[in-house]
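Left out: one protein chain. Kept in place: all the others.
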Amino acid sequence: MTSACRKIAAPNLAEPPNATWSNGLVIGNEVVLSGMTARGGDGRAMGGASVEGQMLAVLDKIQGLVEAAGGGAHNIYKLVVYVTDIGRKDEVNAARAAFFRPHYPCSTLVEVSGLVFPDLLVEVDAFANLAADLRA
Amino acid sequence: MTSACRKIAAPNLAEPPNATWSNGLVIGNEVVLSGMTARGGDGRAMGGASVEGQMLAVLDKIQGLVEAAGGGAHNIYKLVVYVTDIGRKDEVNAARAAFFRPHYPCSTLVEVSGLVFPDLLVEVDAFANLAADLRA
Partner (left out) sequence: MTSACRKIAAPNLAEPPNATWSNGLVIGNEVVLSGMTARGGDGRAMGGASVEGQMLAVLDKIQGLVEAAGGGAHNIYKLVVYVTDIGRKDEVNAARAAFFRPHYPCSTLVEVSGLVFPDLLVEVDAFANLAADLRA
């Protein structure tokens, strides 16, 4: 009765050698992910000072992990979006529209007082299930 | 092996035409919801400046969505409650007691620095499962 539980390794999203977390796990059909940010391999935020740009970079990372699990963007059924400035929520909307239209996952959006690095403007916790298809 | 994935439409909780999220989805037995606030159809916060009042309005919305999925309040097994003033946590307790007593879901409570509109005092991320009955 034990579900397979395996780590996801996305080609362009290495975990640092001293990471104390897993980027992604697959448990049964559920794709479990860590909160993702736009931090790139060089330590700089992809998307620069744009919330929309950072969020699109984050969604690309998330898509890469879900694909590494054998699925695709259409399996993403929920986001929890943490921003550092809720006044820029229109940029969150723009990124969600660009990435998901017309099949939108559920989404929660709150402003937090800080993310793991000062240049990060948004972090996204995503939930996906390989047996769910939002296009259906 | 694809789980049914369908959108929930609650009669009194329309998504705005330009919404970049889904209010609710059902995946298998799991009812997946977006974070809900007390914002009413007229753009004003139901419950006014009362955390308890807003939270009861939010829980009513959530119940409506779970009912639209074919369940009820007894299927709600977890809340994540985001408030803008943790000093008013007694009002959160009062609302949970009024709504759920005596069968309480799990609940997480944190203070965030902002919600999507300035008059909102609380947002609730709720989790429900049609096959789980907290009264059992």
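Each chain carries a letter (A and B) given by its place in the written order, and its residues are counted from 1.
Operating definition for what follows: contacts are C-beta pairs under 8 Å (C-beta built on N, C-alpha and C of every residue); 3 or more make two chains touch, one makes a residue touch a chain.
Computed from a predicted structure; not experimentally measured.
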Residue among A:A97, A:V112 or A:A131 that touches the chain left out of view: A:V112
Touch residues of chain A, complete complex, unshown partner: 1-5, 18-25, 27-28, 32-35, 82, 112-116, 123, 125
Touching residues (missing chain, whole complex) on chain B: 29, 77-80, 86, 89, 92-93, 96-97, 100-101, 104-113, 127, 129, 131-134, 136
